[in-house]
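All protein chains of the complex are present and in place, except for one that has been dropped.
And now, chain A:
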Amino acid sequence: MSASLHTVTTLPAQRRPGCPFDPPAELLDARSHGPISRYTHPGGKPGWMITGYDLVRSVLADPRFSSRKDLMNVVDFALPPAPPGEFLLMDEPDHSRYRKPLVGKFTVRRMRLLSERIEQITADCLDAMEKAGPPTDLVTAFAKPIPTIVICEILGVPYEDRASFQEQIDTFMGGEVSDEELIAAYTATQEYLARLVAAKRANPTDDILSELTDSDLTDEELKGISLILLAAGFDTTANMLSLGTYALLRNPEQLAALRADPALTDGAVEELLRYLSVAKTFHRTALEDVELGGQVIEAGTTVVLSYHTANRDPDRFADPHTLDLHRQAAGHLAFSHGIHQCLGQQLARVEMRVAFRALLDRFPTLRLAVPAEEVALRPETADIFGVKSLPVTWDRT
C-alpha cells in the first residue's frame, strides 16, 4: 500500500494562474490520489498531509491528535508552548479553561442582537464609499473596516487605536514581511494589549475584556485571549468579505441570483465559506500511534490538515469546484470541527450576511475596475488567504 502512496512535496503550494479560488493544483492532485499523502515539513521533519473531507474531520474530532504548539514536530528545534491565553494551540483541560468563559458571549442569540449595530457600521462604511465615489479599493473601504470596528467594539479597543491596531495585525498575518518586522509587529501588539488589559482592570467599560477582568484569569492570560480574538475576528472575516466579493463578481450568474433573492443570503454565506476556505491549513500532532486511512501515524508526528481541499472533496460535495449558492453547504470545515471549532463563527456569519447584502443593495452596478487577472492576491505564506486589494467601480446614480 505504501508503495503507491502519493507524496506532497511543497508547502505552501502555489495556485494556478487565473484560478485564485481553487486550492493549489498539487493539493488537488494529492486528493485525487487518496485522502492522505506523505509529506515532509519545511524543516525536514517527516509528516503527513490530509486532503480528504472525512479524514480531516475525523482527525479534528480525535483526542489522540493534539493542537499543542510545543508538540508540533515540524522543525528541528523544540517550539515553545503557547503563551497563556492562546487557547487555539492548547489541549484540554487548558483549552476549556480559556474558552468556557467566552462561550456565553458569542451565542447565536447574542450575535443576532448585534445585527442592528453591524448594519449601522456597514451603512457608515458604504456612505463613505459612495461619497468618495468610484473607483475604490473594496478592501480598505469595506472589507477591513467592518470586522475591525465590530471586534474592537466587542472587545473594548478604543476608537482612536483601531487604525494602528489594524496595521499591526496586517503586518504579522499578511505573510509578506521579514522575520524582524513580523516579530516587531507581534511585540507591539502584545505591548498594546497589555496596556489595554491594565486599563480595563482599572476602569471597566461595557465590553468583553472588561467583563473578563472579573474572572480568575490573570492579565497575561487576558492578553493572550485578546490577541486570539482580535486576530481571528478581524483578518478572517475581512478576507472573506473581499475575496467573497471578488468570487461573486467573477460568477455573474450567481451574483445575479443573490441580488434577486435576499432569502439566498444565509446559504450564500455558507457556500462562500466552503468554496473559499480562507483559513487553508492547520496542524495536529499524534499523541500515540494512530491508524489513519490505512497508514500508521507514529506518535509525535505532525499532520497537516488541508481544509480547502477537504471542502472541495467530490465525495462530500457534488461538483465541488463550482460556486453554487443554492447548494446545501452545511457541514463544511471552514470554521474547523471538534473542540477548536471557531468561537466567533456566529459573529462572522452575521457580519457576512449583513455586509454582503448591504453592499449588493447599495451598488447594483458594482464591478471590477481592473481586468480580473490583475487583482493582487495575498501570497500563500499568509495565514489567511485573500486579496491584497480589490479595485471596484460602479455607476453613479
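Just so it is clear, a residue touches a chain if its C-beta (ideal position, glycine included) is under 8 Å from a C-beta of that chain, and two chains touch if they have at least 3 such contacts; residues count from 1.
Keep this in mind: contacts and distances are computed from a predicted model.
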item	value
Per UniProt record, name of the chain withheld from view ["Magnesium chelatase subunit D family protein", "Ferredoxin", "Glycolate oxidase subunit GlcE" or "ABC transporter permease"]	"Ferredoxin"
Residue, one of A:107, A:322 or A:381, that touches the chain absent here	A:107
Residue of A:189, A:306 or A:346 in touch with the missing chain, whole complex considered	A:346
Residue among A:202, A:260 or A:330 that touches the chain left out of view	A:330
Chain not shown: contacting residue from A:12, A:300 or A:338	A:338
Interface residues of chain A (partner: the chain not displayed)	60-61, 96, 99-100, 103-110, 330-331, 335-339, 341-343, 345-346, 349
